[in-house]
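What follows is part of the complex, with its chains left where they were.
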Amino acid sequence: MTKRRRMRSAEKTLGTSPGTLTYVGDDIQHATRIKRIDYNTDTYHIDDNSKLSQCQPPDEQAPVIHWVDVDGIHEPQVVSGIGQRYHLHPLLLEDVVNTDQKPKIDFYDEMTDTSPSPMPGSGPVIFVTLKMLHHHRAQPDVDMEHVSLVLGRNFLVSFQEERTKDIFEPVIDRIKASAGKTRRSGPDYLLYALLDLIVDHYLVLTEYIGERMDKLEEVIVKERAGQQTLTELYNLKRELAHMRRVVNPTRDIVGALLREDSELIKPTTIPYLRDLADHINQTLETLDAYREGVSGLMDVYYSIVNNRMNTVMKTLTIVSAIFIPLTFIVGVYGMNFEFMPELKSPHGYFYVWGLMILIAIGEVIYFKRRGWM
Amino acid sequence: MTKRRRMRSAEKTLGTSPGTLTYVGDDIQHATRIKRIDYNTDTYHIDDNSKLSQCQPPDEQAPVIHWVDVDGIHEPQVVSGIGQRYHLHPLLLEDVVNTDQKPKIDFYDEMTDTSPSPMPGSGPVIFVTLKMLHHHRAQPDVDMEHVSLVLGRNFLVSFQEERTKDIFEPVIDRIKASAGKTRRSGPDYLLYALLDLIVDHYLVLTEYIGERMDKLEEVIVKERAGQQTLTELYNLKRELAHMRRVVNPTRDIVGALLREDSELIKPTTIPYLRDLADHINQTLETLDAYREGVSGLMDVYYSIVNNRMNTVMKTLTIVSAIFIPLTFIVGVYGMNFEFMPELKSPHGYFYVWGLMILIAIGEVIYFKRRGWM
Amino acid sequence: MTKRRRMRSAEKTLGTSPGTLTYVGDDIQHATRIKRIDYNTDTYHIDDNSKLSQCQPPDEQAPVIHWVDVDGIHEPQVVSGIGQRYHLHPLLLEDVVNTDQKPKIDFYDEMTDTSPSPMPGSGPVIFVTLKMLHHHRAQPDVDMEHVSLVLGRNFLVSFQEERTKDIFEPVIDRIKASAGKTRRSGPDYLLYALLDLIVDHYLVLTEYIGERMDKLEEVIVKERAGQQTLTELYNLKRELAHMRRVVNPTRDIVGALLREDSELIKPTTIPYLRDLADHINQTLETLDAYREGVSGLMDVYYSIVNNRMNTVMKTLTIVSAIFIPLTFIVGVYGMNFEFMPELKSPHGYFYVWGLMILIAIGEVIYFKRRGWM
C-alpha cells in the first residue's frame, strides 16, 4: 500500500515548485480536529475541538505552556493556517504533510524573512518528524502514523495523521491527573514526554516480534516447520529491517537534541533525553539481536531440511543397492535358455535364496559400517 | 554500450596532454543549441537559439540573472568557446565533455592565471557535474545524460547532452509562468532548482524499480517463478547498484554545497539545499531497502526451488522404495527352477499378493511416520 | 525466560510517568539484605545485616570509605530509601531496578534540584550498571545478574539481584584479610576491584565456551557429528553473540571512566582501569576468535555432510549403472517369444554370462577412471 502510494506521489509532484503542500497519504473523509491545551503548575485548560482561529502562540512572558495537537494532516489549508499563525517555514509544513518523509530533526532560527520579529511565536523552533508504530493484538498488521512536533519558546504544535484515537492521550491524561513533573516543566519536557510515548510503542512492537520469533523457534526446533514457517521468517526479517529504518533516525533525532545545545532545551530535561536515547539504543540492540536470531533460525531450518533430505537419499540408496542386484539374480534364473544347468538342480532354488540372503546381509553390514543405517 | 565506449576512450586518450577536450559519448549529428535566459523579479528574456557570440557574463552590478543552457557537448569548439567567454578552467571543460566523468563538485577560485581579474565572469565559480536519469514508461531502458552546471556570481551555465527534449524545461516554464520564488532569488536558487529536478527524476526511477519488484514478488510468492524471474531479479539488483553509484556522489555534492560556506550560496538557499539533501537520503534509503528486498526475494525463490526439489526426491524415493522390493519378489517367482515348492501350491499366487500388499502398507506407514508423505 | 519477562514489562510500563520504579525481574520472596562496610588503611567495620536507617553517606572529611552493598532490588521502597539517603537521581534508581537495562555509565553532577548542596553525599556521582555472568559447572545454564554501582566522593553503593551468594565476597574477603592495596586506596579503587571481579567472571565463562567448542571440534573432526552437534554449535554461536552484547558495553564503560577525567577517579587508579580495559579487550577478542571458530566448525561439518552425501549418491549411481543394464539383458532372455534363436543355442546361457561380466568390468573400469570408485 505504502509503496503504490509513494509511486503516484513522486510522479505527481515532479516539477512542482518546492514548498508546495501536497498531501500524499491515504484518502481521509473526516475533518481535521484541533485540540488546544494550555497548562502550568497551577491550572490547565483543554479545548477538545478548537477552531483554527483560536490557535495563537502565547505571549513570551505569559506563564503558560501552549500545546496545539492537530489531528489530521490531509487538509492543506488547515496545515498552512497553523503554519501562518505559528510562523513556520514552508519547507517545514511540506514535511508535515509528506507522509513519506523519513524521521528527521531540523533547527530553524528566527523567521526573519516571513515576519517582523517581536510578534509571539516568531522565535527559533525545533522541528521533529517521526513515525508512530501501533500494533493491535487483534490484527496482524502494524499501523504506521506520520507524526510531526514543533517546539517553540513556550508552545508545542503536534501533527498526527487522522485516526480514531489520539495517540497522545496518555500524556493529556497525565496533565489532567495531577500537577506532576509534566505540569511543572516546560514545553521541552512535553516534547520529551511525547517522544518517550512513541519510543515506548517501538519497544512494545519489538516485543511482539520477539513473541512471534519464539513461536517460530518452537516449531522449527520440534522439526515441524515447512515452507510456511520459512515465509514467516522472511516476513519477520523484513519487518525487523523496516522497524530499524524507523527507529534508527529517531536515535539521531534525540542525539541531535542532546548535542545541539539549543536554547529551547533546558538543562533539567537533558537527563530525560539521555534516558530516552538509552531506550532507543536498547530497542535497536534488541532488533539487531532478533535479526541475528531470525538468521540463526533460518540456518537451523535449512540444516534440518538438508538433514532430512540426506536421510531420504540414504533410504533410496539402501533400498536400491540391496534390491537391484537381487532382482538381477532372480532375472538370471527367469531366462528361458534351454540349457541352464542350475535350473535342473533340485536345490538350486534354495542355493539362490542363500546367495541372495548372503548378499543382502553383506550390504547391510557394509552400510552399517559406513554409518548410513 | 557504455562499457564499449569507455574502452575506446581510455585507449584513445592514453598519453595525450591533460586538458585536451575529447568528446567520448555517442555520435551526434545535430548542432549544439544554446538557450540564453536573462531574468529578474520584474522581467525575463529568453533567446531559444542564441549564437555563441551573444553569450557573455553580465556585469557584476547588472540587476539580472544570466542563464546559458548549452544543449549538446559533442562540439569541442562550442564548449571551449563558452569556456573562454565565461573564463572557465580547461580541466572543468574536460569534465564537461567527458561523459564518463562521475558526479562531483569543484570549487574554483578566481581565474588569476587566465585573464586580468576585473573582467565580468572571472570571479569564483562552483562546478557541478552529475547524471540525469530518465525513464520512459514505453521503453525498458533508462536514459543516462551527462549534465554539468557552472555557478558564477550572477550567472549559471548548464551543459547537457543533445537530446530531443530539454530536461530543464519545467524550470524555464516556472520562470515564464510567474514572478515566484525562482524569479525572486539568485542564481544559487536556480542551481538548487535544477538539482531538485534531477533528484526528483531519481525518485521516479526508484519507484519504477519498486513497481517491478512488487510484480516479481507476486510471481515468486505464488510459486510461479522460473529461471527467467531470477534473471530479472539479478538485473534489478544490478540496476539498483548502478543507481546507487549515480545517487551517492550526488549526496556528496549537496553536502559540499552546504558545508563549504561559499560566497556564491546565499543563506536563504541553505534550507532548500538541506531539503534536497533530505530527498537524496530518502532515495538512497529506498534503494537500500529495495536491495535488501531483492536479496530477500532471491532467498525466497531459492528456498521454494529447494523445497520443490525435495518433494521430487521424496516422490522418487517413495515410488522406488515401494516397488523395487515388490519387483524383486515377483522376479523370484518368475524363476524357472524345476523344483520350486511354492509354485505348486494352489494358493501361492494369492499368498504372494498378500505378502506384497503387506510390505507396501508397511512402507506407507513408515513413510507417513517420518513425515515424508 | 528473559524474553517473556521483558514483554510483559514494556506493555506494563507503557504510558507511565518516567522515573517510576517498577521492578521487572523474576519474583523474589526473600527480603533485601543490606551490607554496610566502613574501612580505611587502619581498620574496618562490617555490618552484614544493616538496617536502611543506618545507611548514610559519611561526612566528606571523614577518613573512611563507606560501602553499602544492597543484595536485592525487588523492593522499590528499599531502593528508593537508599536513593533518598544518598541523594540519587530518580532516573538512576529506575535503571537500578530495571533488570532489562543494558550496561551503561552515567556521570551525574551535583544534585542541585533535590537537596541543598552542603549535605554529605550530594556531590557528583558516577553510575555504572552492568551484568554479572555466573556459570556453575554443574548446570548448563548461565546465571545473569543485574548489578549497579554508584561511586560518590567517599562512598560506593552497589546493588545486585537477590541470590543465595553475594558475588562481591572475594573483595570483602580482601578487605578483611589485610591492609593491602584495596584498604589503602579510595572508593574509586573499590569500584575498579568490583568491575575487575565481574570482568574476570566474563573470562571464565569465555573459557567454558572454549572448552565446549573444543569438544565439538573433536566430535566433528572425527566425523561423528549429527544434527545434535549442529544445534549445539548454533547454541554456542548464540551464547557468544549474547556475551558480546554484555561485554561490549562494559568496554565502553571503562573507556568512559578513562576518558571522562572525573574528579572521582584518582590518577593512581588510571593504570588499573587501563589494565581492566585490556582484559575486556582480550575477552572480546577471544569471543570473536571463538565466533570465527564456530563458523569454521559449521563449515567443516557441512562440508563433511556434503561429502558423505556425495559418496551416498555415487554408490547409488554405481550400483544402478551396473545392475540396471544387466537386469535388462536377463529380461530379454526371459521373454516368451516362440522364436528366439539364442535360446536354442547350447552355450547361449554362458555367452550371456560372459557378455554381462564384460559389461560389468567395463563399467567398473570407467568409474575407476573417473575417480568415482
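A, B and C label the chains in the order they appear, each numbered from 1.
The definition used in the following text is that a contact is a pair of C-beta atoms (placed from the backbone, for glycine too) under 8 Å apart; a residue touches a chain by one contact, two chains touch by 3 or more.
Values in this document were obtained by computation on a predicted structure and should not be read as measured data.
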Entire complex copy count, 3 subunits given: 5
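The rule is short, and it goes like this: only the chains that are shown with their structure count from here on.
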Chains in simultaneous contact with chain B and chain C: A
Centroid comparison with chain C (C-alpha atoms), farthest chain: B
Middle chain, criterion being Cα centroid separation: A
Intercentroid distance (Cα basis), chain B paired with chain A, Å: 27
Where chain B touches two or more other chains, by residue: 334
Partner chain A, residues of chain B touching it in the complex: 170, 174, 180-182, 193, 196-197, 200-201, 203-204, 206-208, 210-211, 214, 221, 268, 271-272, 274-275, 278, 281-282, 285, 289, 292-293, 296, 299-300, 303-304, 306-307, 310, 313-314, 316-317, 320-321, 324-325, 327-328, 331-332, 334-340, 370-372
Complex contacts: residues of chain A adjacent to chain B: 3-4, 6-7, 10-11, 13-15, 17-19, 89, 91, 94, 100-102, 104, 106, 108, 113, 227, 230-231, 234, 237-238, 241-242, 245, 302, 305, 308-309, 311-313, 315-316, 319-320, 323-324, 326-327, 330-331, 333-336, 340, 342-349, 352
